[in-house]
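Note that one protein chain of the assembly has been removed; the remaining protein chains are unaltered in position.
Here is chain A:
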Amino acid sequence: MRAAVIQFPGSNCDRDMAVAIRDITGAETTLVWHRAGDLPDGLDLIAIPGGFSYGDYLRSGAMAARSPVMQAVIKAAERGVSVLGVCNGFQILTEAGLLPGALMRNAGIRFVCRTVGLTVENNSSAFTRGYSTGEQVQIPVAHHDGNYFADSDTLDRLEGEGRVAFRYTENVNGSARNIAGVLNAGGNVLGMMPHPERMTEAVHGGSDGRRLFEGLLRQIA
């Protein structure tokens, strides 16, 4: 398995993500700078990490979504390569048009940084196959702009097509229908606000994030 983690100016979860991928899946994992026009050959997984790319200027993820490397990521996603966007990565994927909807300022205005409960809504994707449908897991969030918005037709379509991957078990940030993570139509792109890479070892206080990476490994290997 081969993986790449994209780094933007202001990314701050890139190394955590790379360590989680490398340690759990054994994938050869490369950090790729945002100015790169090309990605390494033969990638199975591209991760867009959390952070504050470009200082969240204009809108969270807006600048990063227009960077050269994202054009290559969009092409790879179209070829079926798995793309995982976490937190700022989720914001970037919506801004890039790879996922529907938008992440707006948290309804309560405050930055939310704590471990939250998630329900696994659908375990048929590469990212969620390590879980059972309906299972509740504990994964931390840390964001200011995590309030998922899409019009009601889009939300109905997402639900109808089984593209809601994770839902918060409580109202964390005002997200429509408590959506915490969504898949693209092909099921190979997942965006989620919670940080699975921060919950992979007992020392983190839990390891519920680990199975996301284990599931990917099973799917790809």
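Basically, contacts are C-beta pairs under 8 Å (C-beta built on N, C-alpha and C of every residue); 3 or more make two chains touch, one makes a residue touch a chain; residues count from 1.
Operating definition for what follows: contacts and distances are computed from a predicted model.
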(request) Pick from "Chemotaxis protein CheA", "glycine dehydrogenase (aminomethyl-transferring)", "ABC transporter permease" or "Phosphoribosylformylglycinamidine synthase subunit PurS" the UniProt protein name of the chain that isn't shown here. (result) "Phosphoribosylformylglycinamidine synthase subunit PurS"
(request) Looking beyond the chains shown, say which of A:Asn147, A:Asn184 or A:Thr200 touches the absent one. (result) A:Asn147
(message) Can you say which of A:Met17, A:Met104 or A:Leu216 touches the chain missing from this structure?
(response) A:Met104
(message) One chain is left out of this view; which of A:Ala62, A:Val112 or A:Ile220 touches it in the full complex?
(response) A:Ala62
(message) Among A:Asp14, A:Asp56 or A:Glu95, which one touches the chain that has been omitted from the display?
(response) A:Glu95
(message) I need the residue numbers on chain A that touch the omitted chain, in ascending order.
(response) 58-59, 62, 66, 94-95, 100-102, 104-109, 147, 149-150, 174
